[in-house]
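What follows is a structure written as structure tokens; I'll ask about it next.
The complex appears here without one of its protein chains, the remainder shown in place.
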Amino acid sequence: MKVIADLCIVPIGVGVSVSKEIVICERILSAAGLKTHLHAYGTNIEGDWDRVFAAVKQCHEALHAAGVPRISSSMRFGTRIDREQTTEDKFAAWKKN
Amino acid sequence: MKVIADLCIVPIGVGVSVSKEIVICERILSAAGLKTHLHAYGTNIEGDWDRVFAAVKQCHEALHAAGVPRISSSMRFGTRIDREQTTEDKFAAWKKN
Amino acid sequence: MKVIADLCIVPIGVGVSVSKEIVICERILSAAGLKTHLHAYGTNIEGDWDRVFAAVKQCHEALHAAGVPRISSSMRFGTRIDREQTTEDKFAAWKKN
Partner (left out) sequence: MKVIADLCIVPIGVGVSVSKEIVICERILSAAGLKTHLHAYGTNIEGDWDRVFAAVKQCHEALHAAGVPRISSSMRFGTRIDREQTTEDKFAAWKKN
């Protein structure tokens, strides 16, 4: 099952700056071979369901291993069976309207 | 890794009423042996990370199998390594303040 | 316009415990005369759109005034024009299925 997702990880208990933690996660998602796009409030992730969620788990594990005591993430994820869709398809549909 | 989560599944393309789909998911989450609490805009889920996310995947699969063409979910999930915490602990902490 | 919402406020930069901040927000939402239900990962809020969002803004302002340097909230909010709906109606619909 293919999923298009958007992940926002919020490290708690490491102070106000969380950019170091965001970079750790970006590297994990890239290394997982997933198509990603980092934006101002999260990261788009596209790929096979199991690989996407395995990478999300790896992000939590890596941040805790790096000393982050608590993490609160929010994620959107969409699946569909009516047709195949990529993020590029989404943008193309918006441009037509 | 233990996770406390909150899941909101939105079926798309089945009309305005989605209560049938919500009930399908509630049954899956209960059958998975996870501690859950259904509220007005989602479901609290507490348990082992892998079991929680396996159940979430099962919800998407079951809804698609039931004819839902498209699903958009939003989920919050928190992990912590500083101490064990249950949803009851959260409520107790709020009452103390 | 009536809205049924779910709000999760995450204070950043105040350490791992955020229960004090959650209590501040609960008091603001109650004082605003909104119907609320606190659960393990957020708060259901039901009421008039403008009053709900005014109270959400007040939560951010009060936490900053209390010394919280940074806040990251996630919120779900639903509106509908096909019929009136309360949170009780939602639960009743789920029970019928």
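Labels for the chains are A, B and C, by order of writing; each one numbers its residues from 1.
The criterion applied here is as follows: contacts are C-beta pairs under 8 Å (C-beta built on N, C-alpha and C of every residue); 3 or more make two chains touch, one makes a residue touch a chain.
These numbers come from a predicted model, not from an experiment.
> Which subunit A residues would touch the chain omitted from the figure, given the whole complex?
4-6, 8, 16-17, 19-20, 22-23, 26, 37-42, 44, 46, 74, 76, 78, 80, 82, 87, 90-91, 93-94, 96-97
> Against the chain that's been left off, what residues of subunit C make contact? List them.
On the side of subunit C, residues 1, 13, 49-50, 53, 57, 60-61, 64, 69-82 touch the unshown chain.
> Could you list which residues of subunit B touch the chain missing from the display?
Residues in contact with the chain left out: 8, 10, 12-13, 15-16, 18, 69-70, 72, 74.
The rule we apply is simple: only the chains that are shown with their structure count from here on.
> Rounded to the nearest whole Å, what is the centre-to-centre distance of subunit B and subunit C, using the mean of the C-alpha atoms as each centre?
That pair's centroid distance is 18 Å.
> Provide the C-alpha centroid distance between subunit A and subunit C, rounded to the nearest whole angstrom.
Chain centroid spacing, subunit A to subunit C, equals 25 Å.
> Among the residues of subunit C, which are close enough to touch at least two other chains?
Touching at least two other chains: 8, 16, 74.
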